[in-house]
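Note that this complex is displayed minus one protein chain, with the remaining chains in position.
For clarity, chains are labelled A and B in written order, and residue numbers in each chain start from 1.
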Amino acid sequence: MIDIEKTNEEISKKISNVEKGFDHFKMNIKKDFLDTFLKSVLALIDEGALYINEDGIATQAIDIANVCMALVSLNSGGIEEYSSEEGRIGLPFGRISKLLSSMKKDENVLIEYLPAKNKMRIVSENLRYDTALLSLDAIKKDLKPPEIELPVRITLNSNDFRHAITSAKKISDKITFKANIDGVIIESTGVSSDMSFEMEKDDMVDFDISSDAKEVKSSFSLDYLENISKVMTKSDNTSIWFGINHPCRIMGTFANGYGTVEYLLAPMIEDGY
Amino acid sequence: MIDIEKTNEEISKKISNVEKGFDHFKMNIKKDFLDTFLKSVLALIDEGALYINEDGIATQAIDIANVCMALVSLNSGGIEEYSSEEGRIGLPFGRISKLLSSMKKDENVLIEYLPAKNKMRIVSENLRYDTALLSLDAIKKDLKPPEIELPVRITLNSNDFRHAITSAKKISDKITFKANIDGVIIESTGVSSDMSFEMEKDDMVDFDISSDAKEVKSSFSLDYLENISKVMTKSDNTSIWFGINHPCRIMGTFANGYGTVEYLLAPMIEDGY
Partner (left out) sequence: MIDIEKTNEEISKKISNVEKGFDHFKMNIKKDFLDTFLKSVLALIDEGALYINEDGIATQAIDIANVCMALVSLNSGGIEEYSSEEGRIGLPFGRISKLLSSMKKDENVLIEYLPAKNKMRIVSENLRYDTALLSLDAIKKDLKPPEIELPVRITLNSNDFRHAITSAKKISDKITFKANIDGVIIESTGVSSDMSFEMEKDDMVDFDISSDAKEVKSSFSLDYLENISKVMTKSDNTSIWFGINHPCRIMGTFANGYGTVEYLLAPMIEDGY
């Protein structure tokens, strides 16, 4: 199970006290791990700040419509060689992911910050890219994930989550999560068809509902959940917390558990936001 | 060999005496079998009537230009659990095929008619779709397949048939079937290239030409035959009957022989219909 409290603490620790100018950041990392890190943010936005300290790397992002926030972190334990000061740089996530696609899947890549040029160097075997970093001034910082109590927590196989989302997308652009003490129903209603994906307690890896909760129900945009559920297929399991017309929280892990990805997605009220 | 007379009798039996109002239809069927049934009609048209009785399910369809008719049936022997009254419902073939694509290939699906809602229920594991049925008023009924005597009948490997059709499509939009006592030539003539696909008696699974026939020859639209030959790849063999400027009849089987698909395709005379 993902310890959400501990993970959030770690992310908060990483993003506090960061400073603009710093000189040293170098790591040797599995291409696949770095790619999952980048794609987790790219589900929402194309560029943002990378927070770096001795414990590892992290990023925060919010989409342009302010509907969904992502918190992604990768502990240095999941990185083969790692040495860094504490700092923050503006990273073009999309451009770096595109350059990485030239590198072979199972290879390691060497990442190095070049402070004099304000560039990031990416090296794999004979191939080297140097790419310009972004100004931090244009990047929103210190997003505050809202403190919310959510009465339901489910953990399910990530392929089941993906299956429910893609099945709903054939019906409409909106999905509803419902729960009672027996389990969870994921529903979508369209013009000519309805979908229902039902999971009883035992169909899930884990299920928890607070004792005072009765009919819990929230709706969300499938446009966001389609991207998110795709990212989650990199995680064996997906954990989802939700309540009554409250944001939901979706979490998974990657890089042998050293990486954590979390989304906070605002609910859809009636026919819009 | 497909017994075309018997199959037609069965289809005729199924589509006779059907009534509008009926209450009960439920089956548990291999997803792949139902999908082939639907795609066989979808080669021509997006929606139509499903005829149901205790022997199985069947449908008839004619394309919008009145050039090609399809007769598709699936005997209940090819369906794992089956129970039904006799009746007729309006089915959105395309929409159901799209919903089925959310189900895994090797799974069974449970199909159930919900008369109170006028919906069809499709269930596989945790996933359930309910989709609205169509009014029968808008659907042409009781198509009468023309009674025609065709002097040539060939049965060939369906991959050979598909190969001949896709090879001709590189040349033009029209194909000609020719036969004499030695065998069959499938030809297509384009602006700069010609194609010929020749099958002698022994290249075919079966070949029959009536003793009084000499040079048999008919041309057909490749737009139709491209869709039809794709459907036929689900059948080991394809049987084709043709004559002199007459419609051709194309038949195959699916669902371990419990399903039959037949097309009647009007000939192309000169440069059009």
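Convention: a contact is a pair of C-beta atoms (placed from the backbone, for glycine too) under 8 Å apart; a residue touches a chain by one contact, two chains touch by 3 or more.
Because the structure is predicted, anything quoted here is derived from the model rather than measured.
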item: Contact partner of the left-out chain, one of B:62, B:110, B:195 or B:244; value: B:195
item: Chain A residues that touch the omitted chain in the full complex; value: 92, 95, 98-99, 101-102, 126-132
item: Residues belonging to chain B that touch the chain removed from view; value: 160, 163-164, 166-167, 170-171, 192-199, 203
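Definition applied: only the chains that are shown with their structure count from here on.
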item: For chain A paired with chain B, centre-to-centre distance based on mean C-alpha positions, whole Å; value: 47
